[in-house]
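All protein chains but one are shown at their positions in the complex.
On to subunit A.
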Amino acid sequence: MRKIWWKILCVVIIFYVIIMGFIGPVPRLAIINESIRNTYFHVALWLAMTTLLLLSMVFSIRYLTKGNIKDDDIASEVAKAAIFFGILGCLTGSVWANYTWGDPWPNDPKLNGAAVGILIYLAYLLLRSSFEDEQRRARISSVYNIFAFAVFIPIIYILPRLTDSLHPGSGGNSTFGSYDFDNNIRKVFYPAVIGYILLGLWIAELRIRIKQINRVREEALIESGKL
């Protein structure tokens, strides 16, 4: 029997985040006002996405060193879950930007970097789909995945800090941690990150299992001589 405790934990955390996120106490700040609740969704989604991408890269490295095709399955599905979170993160960020900066897509380096990051990973999916042979696809897309992550981190986290960005932590704006990140937020924010990561793993796990079942069935078909 597969372990289900972490799935229960995931559901509990997500509900906790949704309920506390909407009715819990938050600090009162000018301009941001109640929209600070979006921290639980937007910021946490981005952190979860980065963690999942890191995980995906680790499994790609593992595939290259050990050559086990299962590692590549994990890498690709985790990356897909991460892209899903990335798109959600963009959408929630867009809502937030609309109310605080007055524009759903202000010309901000971090936003553009995020869009480019998602493009990089969509290209990864395209690369995967252009190979027939499984081992070949796994090897080449693993190489690209590692390369992509190494470029993705500077785009999202380093380059925007060098220029003026509307986001906290860049261009002279202070980071969240410094003044307005009080304990009430922390109590919801950290569980939120963990909850999203668990949710992403859950999505990925289901898809990996489908993939592996399909593979076993295909092999059975080939062996029985019908294909």
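The rule is short, and it goes like this: contacts are C-beta pairs under 8 Å (C-beta built on N, C-alpha and C of every residue); 3 or more make two chains touch, one makes a residue touch a chain; residues count from 1.
Note that in this section contacts and distances are computed from a predicted model.
Participant: Look at the options "Heme exporter protein B", "Acyl--CoA ligase", "Spermidine putrescine ABC transporter permease protein" or "Biotin carboxyl carrier protein of acetyl-CoA carboxylase" and return the one that UniProt uses as the protein name of the missing chain.
Facilitator: In UniProt, the chain excluded from the picture bears the name "Heme exporter protein B".
Participant: Quick one: which of A:V26, A:V78, A:A97 or A:I120 touches the chain that's been left out?
Facilitator: Per the contact definition at the top, the residue touching the missing chain is A:I120.
Participant: From the list A:L9, A:L159 or A:I208, which touches the chain that is not on show?
Facilitator: Residue touching the chain left out of view: A:L159.
Participant: With the missing chain put back, one of A:L54, A:I140, A:I194 or A:I208 would touch it. Which one?
Facilitator: Touching the chain that is not displayed is residue A:I140.
Participant: Applying the definition given at the start, please give the residues of subunit A touching the unseen chain.
Facilitator: Subunit A touches the missing chain through residues 64, 113, 116-117, 119-120, 123, 126-127, 130-131, 135-136, 139-140, 142-144, 146-148, 150-151, 154-155, 159, 162.
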